[in-house]
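Scroll down for the structure; my scribbles are underneath it.
As you look at this complex, bear in mind that one protein chain is not there, while each of the others sits in place.
Here the chain labels run A and B in written order, and each chain numbers its own residues starting at 1.
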Amino acid sequence: MAELLRQAWAVARKDLVLELRTRTALVSAVVFTALVLTLFNFGRDPTAVPTLDLAPTVLWVTFTFAAMLTLNRAFQLELENQALEGLLVSPLSRTSLYWGKLIANLAFVAVVEAVGLPLFVLFFNVSVSRVLLPLVGVIALATLGFVAVGTLFSALVIRTRFAELLLLVILLPFLLPPLIGAVQVTARLLAGRPLSESVGYLKLLAAYDIVFVSLASFLFRFTVDE
Amino acid sequence: MSLVRRGRWITLVALVLLAGVYVRALAFTPIERLQGPAQKIFYLHVPAAIWTEAAMILVGLAGIFFLFLGDPRLDRFAEASAEVGTVFATIVLTTGPIWGKPIWGTWWTWDARLTSTLFLFFLYLGYLLVRGAVRDPGLRARYAAVLGICGMCLVPFIHLSVYLFRTLHPQPIILKPSGPSLPDSMLVTWLFSLLAFTLLYVGFVTQRYAVSLARDARETAAAQHG
Partner (left out) sequence: MLSIEGLRHVYGPVVALDNVSFMLAPGQTLAIFGPNGAGKTTLVKVLAGLIRPQRGTVRVDGGRRAIGWIGHESHLYDHLTVRENLLFWASLYGVPAAAREARAAGVAERLGLTDRVERPVWSLSRGLAQRAAIARALIHDPRVLLLDEPFTGLDLAAAAELRVLLGELRGAGRTLVLATHNVDEGVELATHVAFQRRGRIVHFAPRGGRDAAQVADAYRRAMSDG
């Protein structure tokens, strides 16, 4: 287990160093987030629809789409000089590779969300200070699930043509449960309702995380090998 | 008897049975008090919906066994089941609005149950797209199995989201803990219809399987001569 985590961290650290050196994927995703939040603001009639009704959906659609942009990066960069083949030949276990990619992806999405959340608060004039901690918790809970599935699928499409497009198409149905759960809990939190009203959705999100993180950890070995 | 012909016979029997179901439904089964004749579509809609989901679960089970046994027959079955599932999802998505127009007063509504079938339909499309995007048969079978297993595990989550989400859809009237709550004549008609759809599924899958079998045989033959 310690060896598994050590190798996973080696992979994740390498990915983070590479991304910090080029910054392409991260900066694109952050700019994308800011643009989408801006566009949503112009795309609604502020007199007809109360901000609070729309805000949770806007937040989550932005987060999930920005996350999907960063997911492609994970295995795309391994195709450069066929580094992926080198990884597969090395003693690195497939599970460690998956966890390394998952950790790196979660870190990138977390950065995007950390920039997106204040922008969202600013643009939509919602107050989150009272519910900041539970809100961050819900964001983490929902993000883990769909990034886990997305990381698995990004490995699956890497050897196909139109990998980016295919990833979006196959990932979309899997976004439904985390998206519904996250939007509902966020809406209740922003409306000042207690967290106890969202227990059902929180259980849904937690179950999704448990099922798909374990499933993806197991199935990953069948996707990367040639 | 060849596989294709066997499939054709089963399909033929299923279609005759389905015609019988509609003769019975239109002539000998009472008209529902609130919904009127539109309710008749229920005999088509509900069995198709059941088999849309069952087909996805069978795709996933075939995927699990394929990953452990590597038997190409399991992959051919999964392919056939997914295509038939797509057809059944299309039936559900067309009969739903036809029923919805007179009853709900709108062709499409973002009712959770209809939405979840739509997502199942997207899931099937993604699955078939991945199959189409990978040329190597071994790789294609493995990728399809991984996606199929994930799809199978997604089905209960789509259901959970449905139950948590506010829904316009008629509550289940047949598969519920307290037992079916519809007149016997309707239940009998419906059970015949379910049988017809089961045979239709078996017939379609058998024929589709035969097509894959012929394709694989051709590829093997080409390999031996090339």
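Definition applied: a contact is a pair of C-beta atoms (placed from the backbone, for glycine too) under 8 Å apart; a residue touches a chain by one contact, two chains touch by 3 or more.
All values derive from a computational prediction rather than experimental measurement.
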Remark   = Residue list for subunit A contacting the dropped chain reads 7, 10, 14, 17-18, 21-22, 77, 80-83, 85-92, 225-226
Ask   = What is the set of subunit B residues that contact the non-displayed chain in the whole complex?
value = 135-138, 219, 222-223, 226
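In this section, only the chains that are shown with their structure count from here on.
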Query = How far is the middle of subunit A from the middle of subunit B, if each middle is the mean of its Cα atoms, in Å?
reply = 31
Ask   = Across the complex, what residues on subunit B touch subunit A?
value = 67, 116, 119-120, 122-123, 125-127, 129-130, 133-134, 139, 142-143, 145-147, 149-151, 153-154, 157-158, 160-161, 164-165
Note = Note: in the complex, subunit A contacts subunit B through residues 149, 152-153, 156-157, 159-162, 166, 169-170, 172-174, 176-177, 180-181, 184, 200-201, 204, 207-208, 211-212, 215-216, 219, 222-223, 226
